[in-house]
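One chain of protein is taken out of this complex; the other chains stay put.
Letters A, B and C mark the chains as written, and numbering starts fresh at 1 in each.
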Amino acid sequence: MANRREFIKKSSLAGLAGVGIPLAAFTAAPQAKKGTETKSEGSKWADGSRLVVSVSMQFEAGGQPDNAESPFPQNMQKGYTDLPAETWYQYGYKEGIPRMLDNWDRLGIKVTSHMVGTAILKNPALAREIVDRGHEAAAHGMSWSSQYSMSYEEEKKFIKDGADAIREITGFTPVGYNANWLRRGENTLKILQELGFKYHIDDLSRDEPFITMVNSKDFVIVPYTIRCNDIVLIEGKNFSVDQFFSQAKAEFDQLYLESENRKRQMSISFHDRIGGTPQMVQTAHELIKYIQSHQGVSFKRKDEIAELALKDKTTIRE
Amino acid sequence: MANRREFIKKSSLAGLAGVGIPLAAFTAAPQAKKGTETKSEGSKWADGSRLVVSVSMQFEAGGQPDNAESPFPQNMQKGYTDLPAETWYQYGYKEGIPRMLDNWDRLGIKVTSHMVGTAILKNPALAREIVDRGHEAAAHGMSWSSQYSMSYEEEKKFIKDGADAIREITGFTPVGYNANWLRRGENTLKILQELGFKYHIDDLSRDEPFITMVNSKDFVIVPYTIRCNDIVLIEGKNFSVDQFFSQAKAEFDQLYLESENRKRQMSISFHDRIGGTPQMVQTAHELIKYIQSHQGVSFKRKDEIAELALKDKTTIRE
Amino acid sequence: MANRREFIKKSSLAGLAGVGIPLAAFTAAPQAKKGTETKSEGSKWADGSRLVVSVSMQFEAGGQPDNAESPFPQNMQKGYTDLPAETWYQYGYKEGIPRMLDNWDRLGIKVTSHMVGTAILKNPALAREIVDRGHEAAAHGMSWSSQYSMSYEEEKKFIKDGADAIREITGFTPVGYNANWLRRGENTLKILQELGFKYHIDDLSRDEPFITMVNSKDFVIVPYTIRCNDIVLIEGKNFSVDQFFSQAKAEFDQLYLESENRKRQMSISFHDRIGGTPQMVQTAHELIKYIQSHQGVSFKRKDEIAELALKDKTTIRE
Partner (left out) sequence: MANRREFIKKSSLAGLAGVGIPLAAFTAAPQAKKGTETKSEGSKWADGSRLVVSVSMQFEAGGQPDNAESPFPQNMQKGYTDLPAETWYQYGYKEGIPRMLDNWDRLGIKVTSHMVGTAILKNPALAREIVDRGHEAAAHGMSWSSQYSMSYEEEKKFIKDGADAIREITGFTPVGYNANWLRRGENTLKILQELGFKYHIDDLSRDEPFITMVNSKDFVIVPYTIRCNDIVLIEGKNFSVDQFFSQAKAEFDQLYLESENRKRQMSISFHDRIGGTPQMVQTAHELIKYIQSHQGVSFKRKDEIAELALKDKTTIRE
């Protein structure tokens, strides 16, 4: 196999003089400063893990806006409440999270729960139970709203209120952030750094954590997934649960193979009302049992992953 | 495993004073009175069943409006009838329900059939046969119409006419209700209680029956499903029948596991023209045979489930 | 098992006097004359077959309108031709039908090919080859157009021109008809009877052929399928070929079971550019091999099925 670093050293834009196209447009782009220059090949997890798996359990139900998107047809007449859709969301806290919590205990793993402020205000006991059972509480905004178009001040209050609600209710100070539909704005990382957060997950670009500089300080990206994500696969792509299993298993098999030589992270994500159904919990159980049958795999909360990344000199920096 | 009730007792909104957000908006919400306080953990079915499975066979075909939604493209020019779509619906009563009835007999189970008034007026003999073969006739509105936007008087007549048609045609007095697309309105439960109904199914929030107070009297919710529902999976999500099987099997496996310690109900739902095809009946047969191979599982009509729930002091009350 | 005919005899609308709804609206409906009264239970195929399977191979490619619907995004700017989409259709006659023809020979079965007039005018040799290899040529309209909104005269010419093209090119006189998207109009059956056709397939209501009176003469319905149909499953529902196989296998298994006691027909349908791909032909081969491994199954052209139905006194009449 060719050595990738060799090729990269020889590469530059200098040879393009004859192409006859305005290169400035590309070299001036903000992304041009970032690239593929840093590779973790050969590096390993600082704690000796071969592969790290991170499981998310998003807590959103109860915090949704009126007539929020659901599996029901989006054709309600104005002025009426979609009552069965509300019960679909209620399932998330009445059955979904309790069932998942029991499943994590049976499997002996700890997960990260990004919590919407309005959701945990409605079911504070359940939020507290998540933390009391050893899981990480992370922030997910004060309410179920797009934040990418907020002003700096609005967005700062929105993030802070959500984090405060988590701390007040659960006693846990969140250090990780997830924006609604992953859609952070241009100010989000700056605000998160100001508020004391250590990492965010709204990035799909790598299969391992990496570090970026925000306000001249390190800030960690613990990558999320839309490939092993219940809301994307089950509600978005209409997968059956056996498809979810097959796809996540194939994802693991490849990452496990790669992890022999390189630091790799797998991410799996569940939402209260979707990942908490009997069919999905049964599927998650089988999947995680399969993963656990492999040597060197460890399940970690995202705050632990961020901590490991910060301390590790081989962590990719962009 | 942590004790969930312990956490719940310690939980309250009182600690939130410092959050700096308008809590009143949440505590004043009508849903705030309902919560996760009551759990059935440890409770069992009053009749000794380990797990109760409820099968629905909805009788709607023949009662559909002109050019109702079907698998055919919704692009007919105005003023013309979609003739092949009509034959798709006809299949429901010519082949679908007769085939399902034979399947239930082969399996030795009794099911609940929510019947649209206009559908059974068109095929009264078939409606009667359903009842004569031991199944429950339940109400599903006089016609195939949204009822959530009706006035109180309109809706009461709509529900009563449908129930009267069932009683006149089949001799069975319906005690259960299912609204079109599960979309009840704010008055529906009150009307159902006034008309002598005992339960409705338009709620997805739990995997076991529960009781709510309507007009100061008990009213049962026998939860329905959109996870093991032919119209949602086969026509909505475009599942193949093997996906339907895998998903329902996973659902059962998890609920059966949980039923060791707790009252659990599984719901499976079929519609005449969809669940009554050869491919779906073959699939349902295999699925139910699989379920029946487990000890302690009983198949019950929803009126039986409602009756059990009403007599059982451990039934959850919301 | 209860006797269905018993229930049907006891059934009538007479008992509905007390329902308080305008029954006239239902009893006056034209469909009210047709019902579930006639059942084929106990009847068998006249030629001793246990189950009859009918395979369609629709010949449409080359006859499609400009920029016809295809798997490519329907977002071409006006005035331009979607060239790759054209090559997708060309595949139907360059690879698809020749491959399917070889497959039918390997399997030893004869099929029915509904042919669009403009398609066979473009590839007459291929149309002739279909017939010369023993398959049935049936009509599918002169061009790829909706006919339900045509006037009587227009529609008669449209159907006749297509039938004439088939006869001139292949030497075969078509006796069967299939309308574009199955959408016949109110005059279609009358016109078909006038033109000497014996059957049409644009009806999904039963799993066996049946007879209706048109112009006071018998006209056969040889039911089509959208459940084992490549265009609906592969292009409409985005099935993979293994899903097509599983679903059609389940369909067969149930119909084979039922055929022990009753006349049953299974329909499977392919289109040149979809059913003629390598992946679909491989799948069809496996499926048909599986079906052929069962005793008493015969594969018949639809003209043979119509003929059998006309001669059989037990054929359902509506």
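As a convention for this text, a residue touches a chain if its C-beta (ideal position, glycine included) is under 8 Å from a C-beta of that chain, and two chains touch if they have at least 3 such contacts.
What you are looking at is a predicted structure, and each value in this text was computed from that prediction instead of being measured.
Student: As a test of the contact rule: which chains in view would the missing one touch?
Tutor: Hidden chain, whole complex, touched shown chains: A, C.
Student: Can you tell me which of C:Q147, C:T225, C:Q243 or C:Q265 touches the chain that was removed from the display?
Tutor: The single option touching the absent chain is C:Q243.
Student: Just to verify: which one of C:M115, C:M142 or C:I305 makes contact with the chain not shown?
Tutor: Going through C:M115, C:M142 or C:I305 one by one, C:M142 is the residue touching the chain not shown.
Student: Using the document's definition of touch, tell me which of A:S54, A:S70 or A:Q243 contacts the absent chain.
Tutor: Missing-chain contact among the listed residues: A:Q243.
Student: Give me the chain C residues in contact with the hidden chain, please.
Tutor: The list for chain C reads 62, 71-73, 76-77, 80-84, 86-88, 90-91, 93-95, 98-99, 101-102, 105, 117-118, 121-126, 128-129, 132-133, 142, 161, 164-165, 168-169, 238, 240-243, 277-283, 285.
Student: Name, in rising order, the residues on chain A that touch the hidden chain in the full complex.
Tutor: Interface residues of chain A facing the absent chain: 1-2, 4, 7-8, 10-13, 15-16, 18-21, 23, 26, 29, 31-32, 35-36, 146, 148-149, 181-186, 202-207, 226-227, 232-233, 236-239, 243-244, 246-248, 250-255, 257-258, 266.
The criterion applied here is as follows: only the chains that are shown with their structure count from here on.
Student: Any chance you could name the chains that touch chain B and chain C both?
Tutor: none
Student: Since chain A and chain B are copies that touch, is their contact same (over half of the numbers shared) or different (under half)?
Tutor: Under half shared, hence different.
Student: Just the number, please: Cα centre separation of chain A and chain B in whole Å.
Tutor: Averaging C-alpha atoms per chain gives centres 35 Å apart.
Student: So what's the Cα centroid distance for chain A and chain C, whole Å?
Tutor: 49
Student: Could you list which residues of chain C touch at least two other chains?
Tutor: Where chain C is concerned, no single residue meets two or more other chains.
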